[in-house]
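Removed: one protein chain of the complex. Kept in place: all other protein chains.
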């Protein structure tokens, strides 16, 4: 299983039947492909609807229907469209159960940085700041390191997306829960040792007892 | 012509083609009956629509369609319904050109009191406070006196609906404009003398030159 | 999840001391059958949030007459003399709120805002106890969000997923209240299959609706 597949497969398990979920652009979008058969998740798209489905068959694209990444998608029966003010009322108002986003950095206080690298890459925050503040559960899905450097830090140094809002961090190496006391490693990937995780992680963390195996 | 008919007939002349107008409950509602043939006014109802028409034929009442007074009405072709948040966005946001309301008291600073008499009558303000603050032009339509006592005062003593928002006062005796300098009597009813108006009015006012005749 | 429940199941969610939003405007678009059930259940010490207290013999007003209401946040009580009587006797705490402010406070709660600045009420008794904020030389009142434990709303047509469509002036406060309560029960004239309401014409998206109760004739 490749690294990204492992991550999104694990994230998918966090989503419960009936959950209203917003998936960020990029890797998080793929979470939709790994949701259990008997679990019905309602996907919210920040550009104005609930009930987002998968990609259309080639040639069946609807020019009036894109996701928040501008890609053509479909909607499921029972979908509902609305304007951006309502969309963000839903997001900021706590009506989204979970959001899954990538990160440049995340730290042991649950701070998240995922929208800019000063002087280098400034795409803008789009809807990310609202999502992270408003969603009941914020799941960061990312590779554990970038070019060998830890991304799970004691303290983010890139500009923040939000303060102390991250609840769960899922990487190819393991799963961390963010609590008021800091990070707890809840699961590790089968072939990775605790020592290897410590080496790849700058943040302090405690280890759950027992430490479960990720995607067993 | 009876007193109230004279008032609403004069108020109707203030409404211009294309104006979006909200009429208060009671006498102001009757203004709709006196609008010139070639003037198309769009009536807004605070309970959630534009394009309000007149009363339905007896037996043709739609149970799902009432005005802000709870009375059955009709809508014109091209009407649009919306929720109360949008209705008051329209009202407070300056999208209503004119509102016509009754008053218990109005004063020379343009203050209006029309929603309660402490210890006696406290119906609540409903949408009146928003309307008076939000409408571009606030027209008070009322009888000049109550049981012989002036209602146009130097200073309102009943609790205010809004401060300095009234633009025009129309009574059966005449028409006053409210300016930053105070009241100006612009028109008088044909059979009423200036002296009689002064006696029935507590507020100071100047008299326009020439003083026109109301509803000539 | 099955959202359609019967009146008995619905009314089990209503308890003494709850804060309840009730949709409607002077009896129009009011969930009367849910109100009737609240009346029959006889729960007490309710805090109601509603545009108006209706009429003594119709809708929300009956709860006032039956002395089930401890406090009401509303824009108008003039059509129900019993509300005024209980206000003056001190039996019921009546908070009169400008209609536009009331609906925006409810929206604010539903939209996760901490409040908003409105020009409405400046220079009036509505200002009392509130913070005045000057923006660009103009004064505004800071008004805070209002939420509820339960919202009882009325929809003209609801699909089995809970998407709601409203007819004519029955919409009023209903879609806004649906955003701002922990539990939302919609009373409807008509339940339709999922997909029968065009997704572009849904006024209350199904995620806001917990339960659907069909009206009985």
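In this document, chain identifiers A, B and C correspond to the written order of the chains, with residue numbering beginning at 1 in each.
We adopt the following convention: a residue touches a chain if its C-beta (ideal position, glycine included) is under 8 Å from a C-beta of that chain, and two chains touch if they have at least 3 such contacts.
For clarity, every value in this text was computed on a predicted model and none was experimentally measured.
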| item | value |
| --- | --- |
| Interface with the undisplayed chain - residues on chain B | 17-18, 20, 42, 44, 49-51, 75, 77-82, 86, 88-95, 133-134 |
| Residues of chain C (touch criterion as defined above) contacting the omitted chain | 104, 108, 111-119, 133, 135, 138, 140, 142, 144, 165-168, 171, 198-201 |
| Absent chain, residues of chain A that touch it | 45-49, 62, 64-70, 75, 81-85, 87-88, 91-92, 111, 119, 122-130, 133-134, 159-164 |
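What we mean here is this: only the chains that are shown with their structure count from here on.
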| item | value |
| --- | --- |
| Central chain of the complex, centres being mean CA coordinates | C |
| For chain A paired with chain C, centre-to-centre distance based on mean C-alpha positions, whole Å | 35 |
| Distance between the centres, which are taken as Cα means, of chain C and chain B, whole angstrom | 29 |
| Centroid spacing, where centroids are CA-atom means, of chain A and chain B in whole angstrom | 55 |
| Set of chain A residues in contact with two or more other chains | none |
| Junction residues of chain C - those touching two or more other chains | 107 |
